[in-house]
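All protein chains of the complex are present and in place, except for one that has been dropped.
Per-chain numbering from 1; labels A and B assigned in written order.
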Amino acid sequence: MRVALFATCFNDTMWPSTPRAVVTLLERLGCRVDFPRAQTCCGQMFTNTGYAAESVPLVRSFVDVFGEFDAVVVPSGSCTGSVREQHAGLARRAGDQGLERAVEQLTPRVHELSEFLVDVLGVVDVGAYFPHRVTYHPTCHSLRMIRVGDRPLRLLRAVRGIDLVELPSAEECCGFGGTFAMKNPDVSVAMGSDKARHVRETRAEVLVAGDNSCLAHVGGLLSRQRAGVRPLHLAEVLASTENAPFTPEGVR
Amino acid sequence: MTVQGGVPDTSEARAAILERVRAALSAKGTHYPRTDSPEGRPSDIPAPAGTTHAVTELFVERVEDYRATVVRCPSTGLGAALAAALGEASSVVVPAGFGTDVPGQLLRERDVADVHAVEGIDAVVTTAALAIAETGTIVLDHGPGQGRRGLSLLPDLHVCVVRADQVVLTVPEAVTALRPSVMAGRPLTWVSGPSATSDIELDRVEGVHGPRTLCVVLVE
Partner (left out) sequence: MSRTFVGMPTFPVAAREAVADTQLRRNLGHATATIRARRTAAVGEVDDWEALRVKGAQAKDRVLADLDTYLLQLEARLTEAGATVHWARDAAEANAIVVAIAKDRIADDPTPEVVKVKSMATQEIGLNEALEAAGIHAWETDLAELIVQLGDDLPSHILVPAIHRNRAEVREIFRREMVTVGRPAPDDLTDEPARLAEAARLHLREKFLRAKVAVSGANFAVAETGTLVVVESEGNGRMCLTLPDTLISVVGIEKLIPTWEDLAVFMELLPRSSTGERMNPYTSMWTGVTSTDGRPDGPQDVHVVLVDNGRTTVLADVVGRHALRCIRCSACLNVCPVYERVGGHAYGSVYPGPIGAVLGPQLRGRQGALEQSLPYASTLCGACFDACPVRIEIPELLVHLRTKVVDDHRGGVPTPEAAARKAGAFTFTKASRLEKAQRAATAAGRLLGRRTHLTRLPWPLSAWSEARDAPAPPTENFRQWWARTRAGDAGDERGPQGEGQ
């Protein structure tokens, strides 16, 4: 199976430790992972702000770069959603039937990380070790756009040493919303404060999610409050083992 | 728009709207419908046992959930049940065609020319067209025994007599059964518990403009 990693532009640039953790994790599970360097961005930030025309070349490039792979793994629910739920519509809007067909052929092979692990590789216990108190926030796009369901939680429950605590009102949006965080900062922060409060109520030291963008928002609020809670991508928890445990200094 | 005899002529607007609708419907384009759905939630409705007994039990439970009262009686005990249901009410309006004797000081529908005259009467007794178990609803099609709509609206107590064999399980069953009434031009009133409001802090309060007390007499 030829597995490609779509790191996502955001992770590539700002959170390289996440795609690195995906590589570590998938290789540990016996996959051979490619990183096609021509990849850039799924176009979500353009599509969702109304710049559909600007997204179309990115759809085309996504198909070109990933078209031949058996599976594309994405450590982001939001970017997975953008590819699976929006690319075909964008191609159709541009009147490009060939592109639309190519998108429709590719998208069933595009998987968010937890989907890939549970559905494609068929593993729940990935051999991880993470001796920390953790709470999990299901991000909106993983929950309601691509519907990963409880896959991330099943993966986390199988982690050795973990102290997993339930997040109150977990399914409520954190208030990030991409451009929303900038265009409606007051509401965004009001929502984020409630999420941060719920996180603090759990007394967890680590807040886990499948999207670094949402984690940047809630994490940024928690950091401003000096709350002592670390935001961390699911991949980094799952990549951690007894022999190579997670260290905060990992990347910088 | 010209107005004649208090009736405006809107035929021009009519033609224009229909034309706009037709033009809109010829618009081209595609929409991607979502095929996914939230994960299904299990039902806690007891599976219908198919027997009248289970259906009436469910009906009683659901009516009581609305804080309405249910009085159950055999057909021979209806008079006594009505007396119990009417309690303190000293004046009662009785619709034409209500087949049972009602105790108390009665106002007969045939003596009510204008339903406004019912204001001030304590209680009303009616029958029903049917009832719905799942939702605890009684439906009036205002046939014999049920009275004009105002009769069951102005008094503060509504006593409604339902026969057990009139209770259907689901809303779709009820709607299907009500088709003849609608085709005959009858109005329908669906009643689920006493009048209520949640308009203040979403706090449910029983009793606003309609009858503040609903009593269902179930004849088994």
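Here is the rule we use: a contact is a pair of C-beta atoms (placed from the backbone, for glycine too) under 8 Å apart; a residue touches a chain by one contact, two chains touch by 3 or more.
Because the structure is a prediction, the values reported are computed rather than measured.
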item: Hidden partner chain, residues of subunit A it touches; value: 7, 9, 11-17, 19-20, 32-41, 43, 45-55, 57-58, 61, 65, 86, 140-141, 143-145, 171-173, 175-192, 216-217, 219-221, 223-224, 251-252
item: On subunit B, residues whose C-beta touches the chain left out of the figure; value: 1, 3, 5-8, 10-11, 13-14, 16-18, 20-25, 27-34, 37-38, 40-45, 62, 65-66, 96-97, 115-116, 119, 132, 134-137, 142-144, 146-150, 153, 171-172, 174-176, 179, 182-183, 185-203, 205, 207-211
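As a convention for this text, only the chains that are shown with their structure count from here on.
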item: Intercentroid distance (Cα basis), subunit B paired with subunit A, Å; value: 51
